[in-house]
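All protein chains but one are shown at their positions in the complex.
First chain written, first letter: the chains are A, B and C, and each begins at residue 1.
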Amino acid sequence: MQLKTTILINCPDQSGIISAVTGFIHSKGGNIVYLDQHVDKEASVFFMRLESEFNGNSEFAASLKDDFTKQLAIPYQMEWSLHLGVEKPRMAIFVSKYNHCLYDLLSRFHSGELNVEIPFILSNHADLKYIGGQFNIPFYHIPVNKGAKDKAEEQQLQLLKEHHTDFIVLARYMQIVTSTIINEFPNKIINIHHSFLPAFAGARPYHAAFERGVKIIGATSHYVTEELDAGPIIEQDTCTVSHSHKVHDFVEKGRDLEKIVLARAVQLHVHRKTMVYNNKTVIFS
Amino acid sequence: MQLKTTILINCPDQSGIISAVTGFIHSKGGNIVYLDQHVDKEASVFFMRLESEFNGNSEFAASLKDDFTKQLAIPYQMEWSLHLGVEKPRMAIFVSKYNHCLYDLLSRFHSGELNVEIPFILSNHADLKYIGGQFNIPFYHIPVNKGAKDKAEEQQLQLLKEHHTDFIVLARYMQIVTSTIINEFPNKIINIHHSFLPAFAGARPYHAAFERGVKIIGATSHYVTEELDAGPIIEQDTCTVSHSHKVHDFVEKGRDLEKIVLARAVQLHVHRKTMVYNNKTVIFS
Amino acid sequence: MQLKTTILINCPDQSGIISAVTGFIHSKGGNIVYLDQHVDKEASVFFMRLESEFNGNSEFAASLKDDFTKQLAIPYQMEWSLHLGVEKPRMAIFVSKYNHCLYDLLSRFHSGELNVEIPFILSNHADLKYIGGQFNIPFYHIPVNKGAKDKAEEQQLQLLKEHHTDFIVLARYMQIVTSTIINEFPNKIINIHHSFLPAFAGARPYHAAFERGVKIIGATSHYVTEELDAGPIIEQDTCTVSHSHKVHDFVEKGRDLEKIVLARAVQLHVHRKTMVYNNKTVIFS
Partner (left out) sequence: MQLKTTILINCPDQSGIISAVTGFIHSKGGNIVYLDQHVDKEASVFFMRLESEFNGNSEFAASLKDDFTKQLAIPYQMEWSLHLGVEKPRMAIFVSKYNHCLYDLLSRFHSGELNVEIPFILSNHADLKYIGGQFNIPFYHIPVNKGAKDKAEEQQLQLLKEHHTDFIVLARYMQIVTSTIINEFPNKIINIHHSFLPAFAGARPYHAAFERGVKIIGATSHYVTEELDAGPIIEQDTCTVSHSHKVHDFVEKGRDLEKIVLARAVQLHVHRKTMVYNNKTVIFS
C-alpha cells in the first residue's frame, strides 16, 4: 500500500538539517517527490516542506511519526506535522450577503477541484440560504445581534466543534471575528479583504480607493488574527482601474479579484503549502 | 501648413458642450482626430481632450485661441489650454544617488522616444555627475544642507526659471520639495514613489513592505503636492514577491517598476493626457 | 419619462461627423453621458459609441430613429444601431462537460451582475443537466452524433429561434460550430479558447503549451467565424506558469483565466461596447 505524506517543519536554523531529514526518509524506504525549504535569516528559523511516498499501512505511518519525533523533532527542536494524502480537511464557510465567493468555492468543490469536506455554511443573514439548497449543503443562520455577539460566537463555536471543523473560510463575512473563535482556530481562519493590504484596511475599501484616485485595486487573503486586517498575508492580486470607473465599477472588478484570490489561498491551505511565522507566511511552491 | 493642436478643457458639466466644441472645430475647418471626454458626476465637472488638425499658420492659431475664448471658454466657464504639436516641453530632472530612473529617462530621450528638451539635471549629491557627462546634459550639484534648505530651493528656483523649465521630474530625488517650488510648478512636478500608494507612504517603503509580509510590491507616480506622497496619482504598477525575497530583492525588483512607471507618467504628461481635479487625475487614453 | 440610449456607428471617415452627431443629439434635447470614437486610419473607417439620455417615450424613440436615419445615417453612409437601456439581450449558453464557465456565468446572472435573460442551456452531453436544475434554467441535451451534425445543428437553430435568442455563449462547448449557426448569428457567438491566441489554436492547447515550455499561459474570448479560433478577439488574459507545473496544473490555472476572460467578453457584448471590423474588434471603454 502506498502512503503519500506531506511533512511540514520549522525549527531553529542550523547546519545539517536537510541532510538529517532526507537521510531519515531514505532510511525508511521513502521516495522524496518534493522538497522546498526556506531560511528566515533574521529570525534564524528553518522551514521545510517535504512530500514523500512510502510503502506502508497506517501502522507504518504511526511508527514513522514516532521515529521522526525521536530522531529529528526532539534533537532539532522542531515544530512539525505529518499529513497523509488521504486526509480531507473539513472547511466551514462563513458568509453574509454577497454570493460571489461562496458560489466560486462551491462550484470548485462540486467539480472536484477543491479537495475538502464542507460540513456547513454559516451566515449572520438568511439571504444566501437558497445556495445551501442549490448545492445541498447545510446552511445555518445565526444572527449577530447588537450586544449579543458573545452568544452568537458560542453557537458558532459549538457548530464548528460538532462538525469537527478543521478550518474556516470567511467568504465575505461582514462581521469581526473575535478571539473566542480565533484562539480555537489559530492560523486556520482565512479571510478575503477587498483591498491590497495594508492599504485601505477596515470598512469600505473600494470607496476609500475611489476617493484616493488609485489606478490599481486589489484583494488580499490572510489568516485572521485579533488585529483587524493585519494577519499574515497568504495571497494578493491587483487589477487596473481608471478615472472612468465609479465606485460601483471598483466593486464589480473587485469581485473577480476577491473570488480568485480567496480560492488560491484556500487551495494553498488545503495543500498544506502555508506556514506562519512572525505574522508572515512562507508559501511553498 | 498643417497645424496639429491638442485642446484640454474642464468646466461645469452641462448639456451641449461636446456639440458646441466639435461644431466650433468644424466651423474653423478643423478635422478632429481624437476626442475623449469624462464627467465627474459627483463634482459635476466636464473634462475633454481633443486633437485636431487645421490648415493654418501661427496667425491662424492665435485667432483660433481668441475665438475659442469668446465663443466657448467664456460662456461655458472653461479652464482650457491649447497646445501646438511643435512645442517641446522643457523637462528638468532632479536626482540623488540612484541612477536607474535617470538612465532610463535619458536613454528614452536619446532614442527620440521622449519628445522633450532636457535643459539640466540637478542633484543634492555629486554622485551622478558623470551621467550628465555621458549624455552631454548640464548637471548642477546643489547640496541641501541642514537648516539651509531655503537657500538651496532658491538656487533651484533660479535655475528652473533661467532654463524656462516647463515641468520637473523627481527621478528618485530623496529630498522633500517644499511649497517654494511646488507653488511655482503646480501639477508640474512628477514624483516616483516606491510603493503602491497609499500603502507605505514616506521613508523606506520596501522595508515596511517586507516587514508586513506582502505578496505584491508596487510603484506610484504622482504629481507633487504639499502633503507628502499624497498628490494626484498618475500611474501605478505592481509585481509579485514571495517569502524568499529579502529587502534587497524587493529593492531590485522595485527598480524596474519604478523606472517603467515613472516613464509612463512622464509620457502621459508630455502628451498632455493628464488633467488634475480634486486631487485626482483624469488620464486620457 | 427618461430614455437611456446607446448608439453605435461605423461609417467611412470624414471630417465633421462628431459635430454632426452631437449636434443632432443636442437638437433633440438629449444629454450625452458618454462618447468614445475611434478611427481606423488604414481602412479609413470611423467608429463611435454614444450614450445619451432623452426625455421621451417609445414614440419619441421611434421618431428619433427615423430622424437619425434621414439626417445622419443616409448622408454619412452609416451602419448604425440604437439600443434602449431597458432591453435585456437573450443569451443562450452552450456547454459540454466542463462546468467552471457555466457556474461562473450563472452565479453572475443570479446575483444581478449580468443584465441578460438566459432562455436555455444547451449541451451535446447530459453531464451538466443538474446545473440547469440548480439554477432553474431549461437544459436541452442535443447529442452530436458522428455524421449527424447537420441534424443536430438544425435542432439547435430551431431552439435558438423559438427562444428569440440574441446571442450565444460557448462556455467550453467542445464542438465546432458550422456556418449553419454562424451565418444566423454573425458576431453574436462568443467563444472562450484556452490559449493566448494565435498561439495554440485548435485542440489541446494546454498540452501544446506544456510541450513548448512556455512561462505564460492565456485565454482568449473571440467572436466565432468559420475559420477555427481565428475570429475577432474580444478579450485576452494571461498568467505565469513554471517548469514545476504539469499539464494538470496548466488546466487548473487556466480554468480561472477562462471563466474571467469569458465573463468580461460577455459583459462587453451585453453593454454594446464591441464593434467588429476587418476581423478585429473595437472595444469601447
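Here is the rule we go by: a contact is a pair of C-beta atoms (placed from the backbone, for glycine too) under 8 Å apart; a residue touches a chain by one contact, two chains touch by 3 or more.
Fair warning: this is a prediction, and the values are worked out from it, not measured in the lab.
Chemist: Can you work out which residue in B:K28, B:H83, B:H100 or B:H163 touches the chain that's missing from view?
Modeler: B:H100
Chemist: Could you list which residues of subunit A touch the chain missing from the display?
Modeler: 15-16, 18-19, 22-23, 25-26, 30-33, 35-37, 39, 285
Chemist: Mind pulling the subunit B residues that touch the left-out chain?
Modeler: Touching the chain left out of view, subunit B contributes residues 98-100, 103-104, 107-108, 110-111, 113, 134-135, 242, 244, 252, 255-256, 260, 263, 285.
Chemist: Residue-wise, where is subunit C in contact with the chain that is not depicted?
Modeler: Touching the chain left out of view, subunit C contributes residues 38, 41, 196-200, 212-216, 218, 232-238, 242-244, 246, 279-283.
The criterion applied here is as follows: only the chains that are shown with their structure count from here on.
Chemist: Check the residue numbers that subunit B and subunit C use where they touch, and answer same if over half are used by both copies, otherwise different.
Modeler: Result for this pair: same.
Chemist: Rotation angle for the CA superposition of subunit A on subunit B, to the nearest 5°?
Modeler: So the copies are related by a turn of 180 degrees.
Chemist: Would you kindly tell me how far, in whole Å, the mean C-alpha position of subunit C lies from that of subunit B?
Modeler: 37
Chemist: Hey, how far is the Cα centre of subunit A from the one of subunit B, in Å?
Modeler: That gives a centre separation of 42 Å.
Chemist: Which residues belonging to subunit A are in contact with no fewer than two other chains?
Modeler: 242, 244
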